[in-house]
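The complex appears here without one of its protein chains, the remainder shown in place.
Per-chain numbering from 1; labels A, B and C assigned in written order.
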Amino acid sequence: MLNMEILVDNFFGILTVVPQTVALAITIFILSILIGTGMALVQEYNVPVLKQVVMLFKLFLRGTPLIVFIFIMYYSLPSIIGYFTELMNLDYNASNISPVVILIVAVSLTVSSFQAETIRGSFLSVSYGQIEAARSLGYTPFQAFKRIVTPQALVEALPEFGSAFLVVMKAISLGFMITVVDIFAEARLIAASNSYYVEAFVVAALMYWGVAALVVKLTGKYESYLVSRT
Amino acid sequence: MITPSTWEIVSLLLDVAHITFIILLASAVLGLLLGAVLTMINVKNIPVLKQITVVISSFTRSVPIIIQLFIVYYALPPLLGNFGINVTSMSATVAAILALTLYHGGYLTEVLRAAYKAVEKGQHEAADSLGYTPTKKFFRIILPQTVPVALPGWGNALIHLIHDTSLVFALGVADIMGRAELIAASSFGMNQVQVFLIVAAIYIAVTFLSDGMVRLFEKKTQKFKLDSGLKAKRVA
Amino acid sequence: MKKLTLSVFALGTVLTLAACGDDSASEVQADGDVRTIEVTVPPTSKNLSWQTADGKILGYEPDVLRAIDEKLEDYAFNIQAVADSAQETGLKTGKYELNVGGFYPTPEREEQYLVPGEPTGRSLIKMYVKEGSGIETLEDLVGKKITPFTAGGGTLQVVLDWQEANPEHELKLEESSGDIPYAQRLKEIDDGKYDAFIGPANLGQNEIIEELGLKVVQPDPIYVGETIMLIYKSEENEQLMEEVEQALKELREEGTLSEISEEYYGEDVFQYELTKKE
Partner (left out) sequence: MLAIQNLKVSFGDKEVLKGVDLQVNKGDVVTFIGPSGTGKTTILKCVNYLVEPDEGHMQLADISVDFKKIHKKEILQLRRNTAMVFQQFNLFKNKTVVENVMDAQIAVQKKSKKEAYERSIDLLEKVGLLEKKDEYPSRLSGGQQQRVSIARALAVEPDVVLFDEPTSSLDPELVAEVLKVIERVAQTGVTILLVTHEMDFARKVSNKIVFMEKGHIVEQGSPEEIFEQSQNERTRQFLKHYYPEAIELMAVHS
């Protein structure tokens, strides 16, 4: 039987980490879009060398399970950063690097390899005629990109972005291995301290579900708003 | 102390590769079927059932896989027991397949639904106006146009599935990741990075194959171009 | 919002029903026959309990379980290795009937499970510090960096209890799921990332320090506690609990537990005196 008292306790206990989990997810989500856009642009514009690097990078990121990648980052990121700080003669002990940073880097990179595909597809879906029309009106390429192409591509990409956000939310829970506490981690912490595992997982599942419902609702709203404007 | 060499680790991991593959293959196939059924219910707007598909899809997409694995393996048997269905002997592997099937199916529902919706109304009307039965219309006209749209999303879903099989170890399934953990633990984690890099290499190979397969399907199914006839005016 | 409420309700019902399904796990029993007990141990806690790549389950606790199994005629233990959160989740829903894993006794555990009065073993908590750092007790750790603790683990509780009793020495404590291997933890002490690592002494630290040639030392244990086993709460398991308790008592008195301890830990953990509860 589920213990109601524990459920309620857990609910408020876990609720305290929801804001920071969502904030972390939003940070990673935005970074992944930025990196993903960069990758997509490199591929679209056929930048030599960089394109090959991006393809190799994507192959690696898409293939490596996140749990593995986080570990690899945990062990190697400090020495990578250490190498650079040493190179630039900065006085910074890279082994003090925060696990949150490591998690952000690892998850952003992994998710960005999926985002790149989404973004590429959505930009391809904007017809060439739109770009021609913008050019014919004297827009600079950047203006055309920002004012005409991006809004249309966004409509196309939005549902996928919604999915990606949920992937990020779930992915963060792996950060517990390197001490980052999110919804799932808090549930496990509480469970480990009071041994009520089932109760903690029920509450955690509902939290994730609730956040997801909210995200789906918001993207849906934003989507219909964008559609109504195009 | 004995720490295994790289090649020993590789061969130890490949020894259990078939377990990962069976779980992967079974949940990929069953998940696709489940996704197709859920999508069908969803687009046909069957009352009650449709709400259930929405719940399944949103739940499986948003809740961490590990919780889903626990629900299927630990919560489902006593639950079904209350209804007189005895599945207490369900093995961890079967539970893993079941959980991943639900997860993959739920994820694919979104992909398939979007692809189905991408087929224009005119295509339905044209087939209807010619007297196609719904089944004939679906298999001859709608499905062939849905598949190419769904393929990239399906490819992504497969990659997510491949990644998530690495979590079934939590239930005690001896898959690649499970054995990797055991190998690392046996030498007190001193060779963990080495073991994980090898795991990464194996998974990269699998995703590479998966992506290649999807690309092959894309080539096969997309001989026609899916832009609208109106756009074609400019081309001609 | 309505949909969400509905979903919450649905999920709640599912899991409540699941948690209520008491009788399903015990149906296996047939009168007069040997009853098979599903027993779980941790898979990756080497020396305490671990599984080898070819599936053998080894370690102090598995061996203790086997010794108990030999003494109990009416029961057969089916020992399997699963991750910690799965262990307790499965025990709560009746999938498993008996768990070991270096558990410390807590009121919540005694409330939810049957706990034999006789411990399975002793857990020593030690501090690992850099050679020459001069750190010897918890008080010396004020202002120092301590490696994150395994979430909810007994170690954390011990330190928290100590902190409560000694509020004047404020320590900075962090938590993690504990998947970072001890080898890494000890290396972090060696290279100065952290000043101290506190943990149960039964997870291969000595081997690691020796193998990697780390300049890490361990002062005397800061805590010595008992570890317990957890049994799924049901009427018929009360009999099991009593028999297990009796078996453990005999094993300790015969010196079998000490032998097993020598084999896996290189010392008899029963030689240490239990830390007094304050």
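The rule is simple: contacts are C-beta pairs under 8 Å (C-beta built on N, C-alpha and C of every residue); 3 or more make two chains touch, one makes a residue touch a chain.
No experiment lies behind these values; they were computed from the predicted model shown.
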Q: Could you run through the displayed chains and say which ones the absent chain touches?
A: B
(Q) One chain is left out of this view; which of B:Leu14, B:Leu33, B:Ile46 or B:Leu130 touches it in the full complex? (A) B:Leu130
Q. Given the contact definition stated above, which residue among B:Leu13, B:Val54 or B:Ile141 touches the chain not shown here?
A. B:Ile141
Q: For chain B, enumerate the residues touching the unshown chain of the complex.
A: 120, 122-123, 125-133, 136, 140-141, 144-145, 223-233, 235-236
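The definition used in the following text is that only the chains that are shown with their structure count from here on.
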Q. Which chain has its C-alpha centre farthest away from the C-alpha centre of chain B?
A. C
Q) Whole-Å distance, chain B centre to chain C centre, using C-alpha means? A) 36
Q) Which parts of chain A, given as residue numbers and ranges, touch two or more other chains? A) 75, 198, 201, 205, 209, 213
(Q) Multi-chain contacts only, two chains or more: what residues does chain B have there? (A) 58-59, 66, 70-71, 74-75, 192
Q: Within their complex, state which residues of chain C touch chain A.
A: 3-4, 7-8, 11-12, 15-16, 18-20, 85, 88-89, 92-93, 106, 108-109, 112-113, 148, 151-153, 157, 174-177, 179-180, 184, 191-193
Q. What residues on chain C touch chain B, complex-wise?
A. 3, 7, 10-11, 14-15, 17-25, 27-28, 40, 43-46, 50-53, 55, 80-83, 85-86, 89-90, 92-95, 180-184, 203-204, 207-208, 211-212
Q | Contact footprint of chain C on chain B as seen in their complex | A | 1, 12, 54-55, 58-59, 66, 70-71, 73-79, 81-82, 86, 88, 92, 169-172, 174, 178-179, 181-190, 192
